[in-house]
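Shown here: the complex without one of its protein chains, the others still in place.
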Amino acid sequence: MTRLYLTEAAYLAASFLFIVGLKSLSSPDSARRGMQQAALGMLLAIIGTLIQHEIVRYEWILAGLAAGSAIGVAISLRVPMTAMPQRIAVSHMFGALAATLVGIAEYERHMEVLSRGKMIALGFEVLFGALTITGSFMAFAKLQELVPGRPITFRFQNIFNLTLFAGAVALLVALIVQPVQPALFYTMAALGLALGVLMVLPIGGADMPVVVSLLNSYAGLASAATGFAISNTVLIIAGALDGTSGFLLSVLMSRAMNRSFTNVLFGAFGKPPDASTALDVSKLSARSISVEDAAIQLAYARSVIIVPGYGMAVAQAQHQARELATAIEKRGGEVKYAIHPVAGRMPGHMNVLLAEADVPYDKLLDMEAINDEFERTDVALVVGANDVVNPAARTDPGSPIYGMPILNVDRAKSVIILKRGMSPGFSGVENALFYDPKTTMLFGDAKSSLAKLVAEVKNL
Amino acid sequence: MTRLYLTEAAYLAASFLFIVGLKSLSSPDSARRGMQQAALGMLLAIIGTLIQHEIVRYEWILAGLAAGSAIGVAISLRVPMTAMPQRIAVSHMFGALAATLVGIAEYERHMEVLSRGKMIALGFEVLFGALTITGSFMAFAKLQELVPGRPITFRFQNIFNLTLFAGAVALLVALIVQPVQPALFYTMAALGLALGVLMVLPIGGADMPVVVSLLNSYAGLASAATGFAISNTVLIIAGALDGTSGFLLSVLMSRAMNRSFTNVLFGAFGKPPDASTALDVSKLSARSISVEDAAIQLAYARSVIIVPGYGMAVAQAQHQARELATAIEKRGGEVKYAIHPVAGRMPGHMNVLLAEADVPYDKLLDMEAINDEFERTDVALVVGANDVVNPAARTDPGSPIYGMPILNVDRAKSVIILKRGMSPGFSGVENALFYDPKTTMLFGDAKSSLAKLVAEVKNL
Amino acid sequence: MQSLSIIQLYVFLLAGVVGYQVISRVPSLLHTPLMSATNAISGISLVGSLVAAGGDYGRLSTILGVVAVTAATINVVGGFLITDRMLRMFKRDVRKP
Partner (left out) sequence: MQSLSIIQLYVFLLAGVVGYQVISRVPSLLHTPLMSATNAISGISLVGSLVAAGGDYGRLSTILGVVAVTAATINVVGGFLITDRMLRMFKRDVRKP
């Protein structure tokens, strides 16, 4: 009895520590402590569970915990910040796997005595879980480029997927009516696994982040379902928190990318939009600039805004970017960073990279904060960003990124763009900014270009 | 069965409409619709309850509903905005009464079969309920000045009250151990009633608002307890919402009044602080001004800030204030209103009054928003405000209001103060502002003074 | 029952958190309407009263119930009316866009 109370108390504490933890993420100052409290909550929940009478053998549990911790530490300590998206994707897989297996175990155990409510819960748990396992793995594979990142599509894809999904749901219904049908149960699970793959196939690597956080939300729903199935409240609450969070993020992301969320949800998104655009680049030419000249411009600029993009992540050039900034500041110039909400490939991507390079976060200004400052800026240095500075989003209603809010780089007195070639960005849209008279291009890998610039600026 | 589902659905809808309603209060534009949705929620909850099988006879219910509605409409339609505090106080009484009676009925019915959990709930329900009934009534009586508003104190008051409270709690414990002791139960209820009175006795009329919203929170807790007792979720949720709201408001209030909340909770607060203050007014003299001169100042001022206070509420002078503002604006002057968080006698008091007088709410600026504008203001017109403009809060560490943030009226180019005499405000502290060289006093009831000013300004 | 009343506790606390977050975002401009709004909502005890009044649990329960119904209804009707009356008064400056 008292043990039961202890467990319940632990769960209650855990639930609220989770909420506290997420709340603390509203400011970078409180964030770290808050998440440590959340971790403490998790610890409490685990202890609270281990002291239950239900649990009789510990050796296996300890084995599992040990193995899990070892792997967890291993895959967390060295993973580079640029690999975050796939790192997160893969761990959704583990979460979903756990939920699914628990679901199966529950089903095998209680099959005969399942109440309707519980069967519904178990069904959702296993269906969502299975779907998340394979989905997350696919996302991981694409981001890691184990499989080609480009969308893989075939005719009637959507109809096909929807049919499969309908099938799975039908099986679920059948099970709710009569739970004791293991065959159906496992077929449903299998369908779930298949759906996970099919769901992610048609999605381009660049769109994965949306999928990843959607899968985050599914994983959450799966654990919530587990909570309903084994009536465990902390599971329900944690699941609900994850569910909303993942959903909210993917909505925010697709909105910032100016995609309707349905468009994101229903496959075929991520197909590189056919680059038919108002801008015909054939007879346009971009001015390229030498490292020396670029260095001089930067060195004598009073105000510089660095605009990082996906390219900086690819080149892992964040440290060189900071060094350049410091060099310029040493010479009395003022340097700020302009962070577009969807710069890079996951929300907050640029912030993490630059934070890693010791850039104080109060110099990372988001779009609203900095967009008016470009007029007053001598040089805007675009480091591997493209779509997020593409004026077509303002001017060309035909373009797929039309309507997406962008950074007003084109309003700066002069613009230097670091990229390897003229190839377009994620959206596949040509960028008129490159051909703007006040723009010059510094071609080459962002990392090396920046390194050279640093050296030059220091020598001036 | 289906009925049961209907009921549950209704309750669920109600709970969320309540949350939506309160959320809508975060902006005046959404507020009204939101509260109408909350009302709809209430309607749903009622219908959801009436369709239950449990309910067999409707005639009495309808009688009660009819009578209640009639009274409710009656006491709501004509009550003046200035009487809001007592209006709200009295209705807490009704809410608590309902909860308590339900508690008693439950107890009488289930006495023999009460689980420990339920008995705890019932106990809290009746104790808090009873305490709130009499407490609210006392608050009402004091605000309505049926009983003298001044604090009524006697020796060992706190000890006495605490002992009674301890006694009540002891009875509750006894009942939890052995529920079937009606005598104890009713004694506990009686103690609750007594405590309500004793709790409010020592509190000055001006401090009632703090008490009223605290009682609001108690009423909420009582209904939540009801929810636990008859395991009805919508009651629990609504109760929790009220509980936090009332508690939060009373904390905010006491903070804005620069009182520790414990000081507020534990009696003897509201005793007019002994007016021993650094300022000796005997050899100071205030300059009084004639209506004509005041009118001229106002008529030719480019910028005027009206600072309303409790005096405006007493005089019901809000309409005249607006008329004056319009008159000045007609002549090209700019008029704003500066609203101190604790001006008047309840939170948001001034806002409601001025809104009633058709002042658009975007001209009602709170302290943070307007405090810097006083320097640039020609005339600050103080209408029956005192403590909230008392510089002692900044300068005199000895004063009871020291540390309370105030409106920087003393920074304005000139100040005109409307009040009847030199008597101090709620805090009983003399106000150096009245003796400031750039201050002039226009003595008399705010309403008539303002009316005269309007006439004069129009004639100029 | 046990686990039921524990999970009810969760509901209570979660609702408290929601309440805290929602209320702490109400501007002081609307604090008076807020007070009367929560007051109206506390009339929810009407739900409990109705059962006491309408179920047949003997004389006493009915009497107490009916009084409770009346009192709670006063709260509900009165509370929402007044809140609406207040909120109706808050207007934007018409001259400004």
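Letters A, B and C name the chains as they come in the text, with residue numbers starting at 1 for each one.
Operating definition for what follows: a contact is a pair of C-beta atoms (placed from the backbone, for glycine too) under 8 Å apart; a residue touches a chain by one contact, two chains touch by 3 or more.
These numbers were taken from a predicted model, which means no experiment stands behind them.
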Residue touching the undisplayed chain, where the options are A:168, A:200, A:235 or A:305: A:235
In the full complex, which of A:71, A:146 or A:284 touches the chain missing from this view? A:71
With respect to the chain omitted from the figure, which of A:171, A:312, A:328 or A:364 is a touching residue? A:364
Residue touching the undisplayed chain, where the options are A:9, A:101, A:146 or A:190: A:101
Which residue of A:9, A:63 or A:146 touches the chain not shown here: A:63
Residues of subunit B in contact with the chain that isn't shown? 4, 8, 12, 15-16, 19, 231, 233, 237
For subunit C, which positions touch the chain that isn't shown here? 3-4, 7-8, 10-11, 14-15, 17-18, 21-22
So that we can see where the missing chain sits, which residues of subunit A does it touch? 14-15, 18-19, 21-23, 25-29, 31-32, 35-36, 38-39, 42, 45-46, 49-50, 52, 54-58, 60-61, 63-65, 67-69, 71-73, 75-77, 79, 81, 84, 87-88, 91-92, 94-95, 97-99, 101-102, 104-106, 108-109, 115, 117, 212-213, 216, 219-220, 222-224, 226-228, 230-246, 248-249, 252, 339, 341, 346-349, 351-352, 355-356, 358, 360-364, 366
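Here, only the chains that are shown with their structure count from here on.
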Between subunit A and subunit C, what's the gap in Å when you average each chain's C-alpha atoms? 41
For subunit B and subunit C, what's the span in angstrom between their mean Cα positions? 16
For subunit A and subunit B, what's the span in angstrom between their mean Cα positions? 47
Can you list every residue of subunit A that touches 2 or more other chains, as numbers and ranges? none
So which bits of subunit C are touching at least two other chains? 2, 13
